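Here is the structure we will look at, set down as structure tokens.
Of the protein chains in this complex, one is absent; all others appear in place.
The letters A and B name the chains in turn, as written, and every chain counts its residues from 1.
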Amino acid sequence: MSFDFAIIVDALPKMLMGIGLTFQLLIISAILGLTLAIGLMLMRISGKWYLSWPAQVYIYIFRGTPILVQIFIIYYGFPQLEFIRDSFLWPMFRDPFGCAIFALTLNTGAYVSEILRGGVLGVDRGILEAGSALGLSVRQKFIYLTTPIATRLALPAYGNDIISLLKSTALASTITLADMTGIARTLVAQTFAPYEIFISLAIVYMILTWILQKSLGRVERYLGRYMEK
Amino acid sequence: MEALVGWWDDYFWGSVVVAQVFICSLVLMVIFGLIGAAAKLSNSVIAQKLANGYTIVFRGTPEILVILLLYFGSAIALTSIAQIFNPEVKFLDVPPFWAGTIAIALIVGSYATETFRGAFLGVNPGSIEAARALGMSNLQTFIYVRIPEMWRLALPAFGNHMLSLIKDTALISIIGLNETLFVAKQAIGTTGEPFIMYIVVGMIYLAFSTVITLTVMGLERYGQRHMVNVR
Partner (left out) sequence: MKFITLRKMTIGLAAAFTFGGAAGASAETLRVGMECTYAPFNFRTSDGELVGYDVDVAKGVAEIIGADLEYVCQQWDGMIPALLANKFDLIVASMSITNSRMEKIDFSSPYRDSVGRLVGRKGMDKELFDSAGSPIAANFAGLRIGLERASTYESWFNATLPDADIVLYDGSEPLYLDLVNGRVDAIMTNPMKAHLRFLAKEEGSDYQFVSPAISEVEYFGIGVGIGLRQGQLELKARLDGAIKKLINDGKLTEYALKYFPFPIHNEEWGDS
């Protein structure tokens, strides 16, 4: 088994050119997904059945199906439907980047909403009672008490989801996007050297994950700086 | 809808493949997870470092990449290893089913090591002391006290791992495994109707995850049947 380093030296710069697209997918989907997740979470804990129920169904569907299937339905399936082609959203669905963002956002939104809900439910009841005793309204309690604490509680799980999102961006290569994985697959097809190229690509992703993890660790420590332990 | 006529049986057999991959990878995932957790909890620094390395590698690499690597690289690596023992061997190959199964078991297993580790640490020390007081050996303590309680603690997160497994099965279609997503691709090659074909795939996976979620809920209730005040 010969490991051809020359191929890697040639391929790495080409693959790294896709990093911009990878990060665009990651950051835009993360932000939009978080917004969607907050909305879904509020719907879920609202207590009103006509808000909570649709949110639950949405989360159930998007957590219960593989993200690759979701991407294919949105990219290949939606254009088949007349009303999508005629709508004002068509420019977004026409573009593979738009489809990828749409799919990743919907998917991460479902997962993160559950993570946020876990954080909110984990807030110590005593603190909320103290808030009531001090005369804070429900809304004030939520904004000033629940949110900061829930954020800190949810951060580890949210961090994991961000890393999952990074890995899911690799699936964008299946709908013609030239992110790092897409470029790698083209290179493999040209050089016939899957081993060398995929291993170096894996190492790049591992480094990115490590960077993300360290940054998230910093944020966790900052948010928990007043805690004793 | 008429496009689906005739493809239902193909989807059925594709679902059978999904179920087969799920069962095999589930077993492997538990094995990998337990070994990794044991390594992390052990006193050996080397074992801990290896287990941490395992976690870092498979949590940091996209699933699709692991599957492609195992599929293409396995033959080369295994053949080289086999040729050390028996130079006559021309090649040793891993078919897509096993390449994919082992790949997703390794990936989810890396998350499972953390789940099992946390669960083992969460076992009530009082129960362990009681077992000692009763004169149980280390092995007996492990089998009769640690494992049952560990499973109860690990169950919610383990349920999530099972859901990850079943959904990662869809990725194995990339290396040609004839499960439901690949059936859909072939159906589209013949009928040209992507929407309905992919929706069917989505519904099949949704059905699978529903079954898993209900099973885990049932198991959780079973595991807590003797407890009075469970949070």
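Keep this in mind: a residue touches a chain if its C-beta (ideal position, glycine included) is under 8 Å from a C-beta of that chain, and two chains touch if they have at least 3 such contacts.
From a predicted model like this one, the values you see are computed outputs, not experimental measurements.
Within the whole complex, touches from the chain that is not shown fall on A, B. The chain that is not drawn here is touched, among residues B:Gly53, B:Pro156, B:Gly192 or B:Gly218, by B:Gly192. Touching the missing chain, out of A:Ala55, A:Val123, A:Val188 or A:Leu201, is residue A:Val188.
Although one chain is hidden here, its contacts on chain A can still be listed: residues 76, 79, 85, 94-96, 174, 176, 178, 182, 185-186, 188-190, 192-194. For chain B, the list of residues touching the undisplayed chain reads 5-7, 9-10, 13, 23-24, 27-28, 30-31, 68, 71-73, 75-76, 78-79, 82, 89-96, 98, 174-176, 178, 182, 185-190, 192, 194.
The working rule: only the chains that are shown with their structure count from here on.
Separation between the centroids of chain A and chain B, computed from CA atoms only, is 22 Å. Within the complex formed with chain B, the residues of chain A that make contact are 1, 60-61, 63-70, 72-73, 76-78, 80-81, 163, 166-171, 173-174, 181, 194-195, 198-199, 201-202, 205-206, 208-210.
Residues of chain B that touch chain A in their complex: 56-57, 59-66, 68-69, 72-73, 76-77, 79-80, 163, 167-171, 173-174, 181, 184, 188, 193-196, 198-199, 201-202, 205-206, 209-210, 213.
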